[in-house]
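Note that one protein chain of the assembly has been removed; the remaining protein chains are unaltered in position.
Right, subunit A next:
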Amino acid sequence: MSGSGLILAGVDGDRAWGLQDYVARGGYSALRKVISEKIPPETIIAELKASSLRGRGGAGFPTGLKWSFMPRSFPGAKYLACNSDEGEPGTFKDRDILRYNPHTVIEGMTIAAYAMGCERGYNYIHGEIFEVYERFEAALAEARAAGLLGQNILGSDFSFELFAHHGYGAYICGEETALLESIEGKKGQPRFKPPFPASYGLYGKPTTINNTETFASVPFIINMGGEAFLNLGKANNGGTKLFSVSGHVNRPGNYEVAMGTPFAELLEMAGGMRGGRKLKAVIPGGSSAPVVPGNVMMDCTMDYDSISKAGSMLGSGAVIVMDETTCMVKALERLSYFYFEESCGQCTPCREGTGWLYRVVHRIENGLGRKDDLDLLNSVTGNIMGRTICALGDAASMPVQSFVKHFGSEFEYHIENKKCLVPPEVQYEGSQIYVRP
């Protein structure tokens, strides 16, 4: 974990997460400013628009625009939800934000609630990081005791209640409407949109859902101003961003850098390629993002536009690095199994299609592939994409399409020779337990 940037600046692992340390780092000054200066909600939303902050959970939707969809004048209850259900393979940034700097999320959510007129909020935390859920609850207790959360915040007439809700092992709950179903105490099956959550969300009331890192960025935008935040990055790609670097690098971990930082620089920060081996491929935005060949990736910068030009997505900023010891068929087989396992079963094309994808890739990997299997894979993905309620179907299809597109010859080699192009002993060596130096 790197201690630079904005969100991670000054954090000190498990030691400095508490309220006192956060305040010493300048924490809660944005909330104090909003309340003492009675900044109008429209001004806050305008600053967010000027900052060009885009959703950090994967979709990259402009945050200010999303906030402006909330019907502030709606008389009934309005809700705020934070999506910390981080289960996209490769993504592990929200865990570090929540355990090392939980108050920045609380402050960001409180400012969001003020701007949108929400009276209550929930932070939905991935079940597997239960210790982080407990830490967030402890941080909430600190904030309440200090009058920064709850009734009449900082002595004003603004009140906001915030609670933690945990998942318990379902990737699909990272989808915003599945997350709402899950908070309602149901199985997490996505809802059909429209209606969108801003009009029909939690308990049927207007609701805004943002990612953890998105909320964590808010106090900094309020303090420095939208334009200054934008200028940290580049046009249309404001600010800094956490990148979770995993796989075949020497120092896997989170690195917060300015948007638009060259990939080569990020790779260097993560210690470079493990064992000095050659870069083969990168999945730049979490397992759902199309894979990018290593040489193409080396020319990219880390921002929405550059990665999109390379045919992929910045997504959640999860950078999975694979070196030359990786068998691309085996890599795809594991990802396809994941989507098959995590499909909620609601839509037939996804429920059945993800099973087809996994079984076909599995048989290719195991020497039972057939001549027309690559056409079959493309046909199955074509029948899933755009035909499901939520994006999990697309998320399962994009890896398959991109692996076949960029590494088709490796798949063909498997089918013809009934074995991997990368010798098994090379793969074995390359996937050894990594002992940190």
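Some notes on this structure:
As a convention for this text, contacts are C-beta pairs under 8 Å (C-beta built on N, C-alpha and C of every residue); 3 or more make two chains touch, one makes a residue touch a chain; residues count from 1.
FYI, contacts and distances are computed from a predicted model.
You can't see one chain of this complex, but its UniProt record names it "NADH-quinone oxidoreductase subunit NuoE", from the set "Peptide/nickel transport system permease protein", "ABC transporter ATP-binding protein", "NADH-quinone oxidoreductase subunit NuoE" or "Phenylacetate-CoA oxygenase subunit PaaC". Set against the missing chain, the residues A:R95, A:R191 or A:H414 yield one that touches it, A:R95.
Of the candidate positions A:M322, A:V361, A:V380 or A:M398, contact with the unshown chain belongs to A:M322. Summary of contacts with the chain left out: across A:A81, A:C118 or A:L335, the touching residue is A:L335.
In the full complex, subunit A contacts the hidden chain through residues 77, 86-92, 94-95, 120, 122, 126-131, 163, 165-171, 182-188, 203, 244-248, 252-254, 287, 318, 320-322, 326, 331, 334-335, 338, 341-342, 344, 430-436.
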